[in-house]
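A single protein chain has been omitted; all remaining protein chains appear in their positions.
First chain written, first letter: the chains are A and B, and each begins at residue 1.
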Amino acid sequence: MNAPVSNTAIELRNVEKSFGVTKIIQNMSLVVAKGERHALIGPNGAGKSTTFNLISGYMKPTSGEVLLRDEVISHLPPYQINRRGLSRSFQVTNVFANMTVWENIRCAVLWATGQRYAFWKNIDTLPEVRERTARILTDIHLTARRDVPAGLLTYAEQRALEIGITIAGGADVILLDEPTAGMSHAETERAVALIRRLTEGRTLLIVEHDMSVVFGLADRISVLVYGQIIASGTPQEIRANPKVKEAYLGEEAA
Amino acid sequence: MTDTPHNAAPPLPALSDRLKFYAIWLVVAAVLIVLPKVFSSGGSLTTFSLIGISIIFALSYNILLGQTGMLSFGHAVYYGLGGFLVIHTINIFTANKTPIPLPLVPLIGGLTGLAFAALLGWVSTKRSGTAFAMISLGLAELVASSALILRTFFGGEAGISANRTKLLRVFDWSFGPQIQIYYLVAAWTLIAMVAMYALTRTPLGRMCNAVRDNPERVQFVGYDPHVIRYLAFCFAGFFAGIAGALAAINFEIANSAYLGAVQSGTVLFATYIGGVGFFIGPIVGAIFVTILSLGLSDVTPVWQLYFGLIFIAVVMYAPGGLTGLIMMHRPLIRAGTLGRVIPSYAVAFVPTLAMVAGLILVIECSVYAAHGDGNPNIRAFGVAFNAASPLTWGLAVVLLIGGFVVARRTWSRVAQAWDDALVVAREKGLAA
Partner (left out) sequence: MLELVVISTLNGVLFGMLLFLMASGLTVIFSMLGVLNFAHASFYMLGAFFGFQISRWVGFWPALIFAPLLAGLIGAAVERFGLRHVHKNGHVAELLFTFGLAFAIEEIVQIIWGKSPVDFRVPRALDFPAFTIFSTNYPAFKMFMLFISIVIFVGLLVALKKTRVGLIVQAALTHPHMVGHLGHNVGRIFMMVFGVGTALAAVAGVIAGPALVTQSNMAGLLGPILFVVVVVGGLGSLPGAFVASLLIGLVQTFAVSMNGSLSDVLGPLSPDYATTWLSDIWNVTIAQIAPIMPYLLLVLILIFRPMGLLGTRET
């Protein structure tokens, strides 16, 4: 253990991803430090969701490496990466639609509480699982909807559940893919408060289109255009960056 | 922020709930004990034994289809191999005077099913969905064809037989009489039902449901869906092996039909017709299909066609199966609006019955036309009629088409009444 303990949570080294002849991600390098809230922004089709898929193990990079706390993870399947403490949400709500809200959260808690594939324990009486599920449920304000099948929740509630499932396992690196997409202004404000509170002390990488959310929440911002990071820095630096203005913010500000 | 984590959790089952839960199983046990005292004929004992075997088999199948979302066309492989191994075991035990009584032998069938599921399951469960279904079919063909090649072990077309009465006796039961076999099957049925229900309440059981709902997301909460499917497959194989063992003990023979496509299809029919969405669905289906196949074969030579048509009708109109049909009335009963749909059912019943009767007449007359023996006065479903007479044909067509035209109108009225009743139930917060 002589290696110096570095401060990076996620690192992408020269990552490329192609589908057939189309290069979606080109020579991408990115560092997300431990404990920071890092936003990934860019126009539609820039490769933000693909980046998430590469980090979370949903896709394998064509070349290059993804590291989680200095360990190469780009060859691992998603569940292995999740067990190492990285959890992601999805842009399109991706919950267990026929199971209740309670059961949804509980599924996300099971591995982290060491239940593994146990078939000899009564799930309803495991104190740690119950307690932790109840805490997450309270955190995302869905206690009143505890016994409703997830498929019947309202859109905003499903988005909250999506975040709940993502954080329930206690991962300390959280990836949120457009958590406020499609929400009203009031709902967005509530969601941002929720995200701020739930990711306290953890590393957050977030893809977001709403610039007020991005500049309000992020410690650092990276701008992705046509599969390449064109700028990375604090919100002030990004705001002042001429390349960003030209490629991206210009059209938004108009 | 009045919520506290403590009251956010569902209440732990109270003592009374738990007692109620045990009481249900005690009632089931009591019914199983009393049943042969009420219906004591040899025929009904055989039927009950077959139903018990079928219940275990169908419940084991539902671990795959209903719990984990895996559609298998080859579940009889594990049932059949369990049966074969048990016949061999009985013969070996008898020859060596091994001091193990018959009631423990089904466990060997279960372990056989488990062993083969563990062996074949890893490749089978690599894929899910349609690919899994086709793989299960291919592996079933592989095993069934191999069984015909390995003649010494599987006994070729004739199969292999054993005498179940020569094993170590406990309480002086020989297991010769059917009543003793019935109690053996009943005991194992109860054990298997409790065990499979308990499985649904474990972390693995709940993750099976999660894999059924959304295998993609399961990977992002730390679980490998392949492992979950594999474990579910092993459990299903274990209980199928027990069912096959009991069947082999019941008939004192095992043959290639045990692991064939028909057996796999039958358990799929029973499970789906009963309903895959509820734990008791396969139990209902096993009872219904066993009685139906025994009953139909007495009243019509083409009973298998009716069987297929019933299955298609369930797939098309009642995807929740019989149990689903009953359970969908629960919110209406709670809301007290069941009375609004009953009259529309009564109205729809008459033309629907006419339509079904017309269909049956058309089928039976066609069967006669295809290869009747010259005497057109045939009986089907206990009713005698002249299958060659134009009058019968006319009546059949009128019933079928007229029934359909009228029935279609009444069905839309059922739907209307149903919607109204459900709206009320929703307003009372009793339905989603």
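Everything that follows uses one rule, which is that a contact is a pair of C-beta atoms (placed from the backbone, for glycine too) under 8 Å apart; a residue touches a chain by one contact, two chains touch by 3 or more.
It should be emphasised that the depicted structure is a prediction, and the values quoted were computed from it without experimental measurement.
K.L.:
Which chains here would be touched by the one that got left out?
P.N.:
So, taking every chain into account, the missing one touches B.
K.L.:
Which residue from B:V34, B:I312, B:I342 or B:V423 sits in contact with the chain not drawn here?
P.N.:
Counting the whole complex, the residue in contact with the absent chain is B:I312.
K.L.:
I'm checking contacts with the chain that's been left out. Which of B:A195, B:A261, B:I280 or B:M327 qualifies?
P.N.:
B:A261
K.L.:
Given the contact definition stated above, which residue among B:A9, B:V105, B:L139 or B:V185 touches the chain not shown here?
P.N.:
Selected residue, touching the omitted chain: B:L139.
K.L.:
Since one chain has been left out of the picture, which residues of subunit B touch it in the full complex?
P.N.:
65, 69, 71, 73, 123-124, 126-131, 133-135, 137-142, 145-146, 149-153, 261, 265, 268, 272, 302, 304-305, 307-309, 311-312, 315-316, 319, 366-367, 370-371
Note that in this section only the chains that are shown with their structure count from here on.
K.L.:
Measure off the straight-line distance from the CA centroid of subunit A to the CA centroid of subunit B, and report it in whole Å.
P.N.:
Subunit A and subunit B have C-alpha centres separated by 43 Å.
K.L.:
State the interface residues of subunit A toward subunit B in the complex, per the touch definition above.
P.N.:
56-57, 77-79, 82-83, 87-88, 90, 94-99, 102-103, 106-108, 110-112, 115-126, 130-131, 133-135, 137-138, 141, 143, 146-149, 152, 165-166, 168-169
K.L.:
Quick one: which bits of subunit B touch subunit A in the complex? Just the residue numbers, please.
P.N.:
3-10, 12-13, 198-199, 201-207, 209-210, 212-214, 216-224, 227-228, 231, 235, 432
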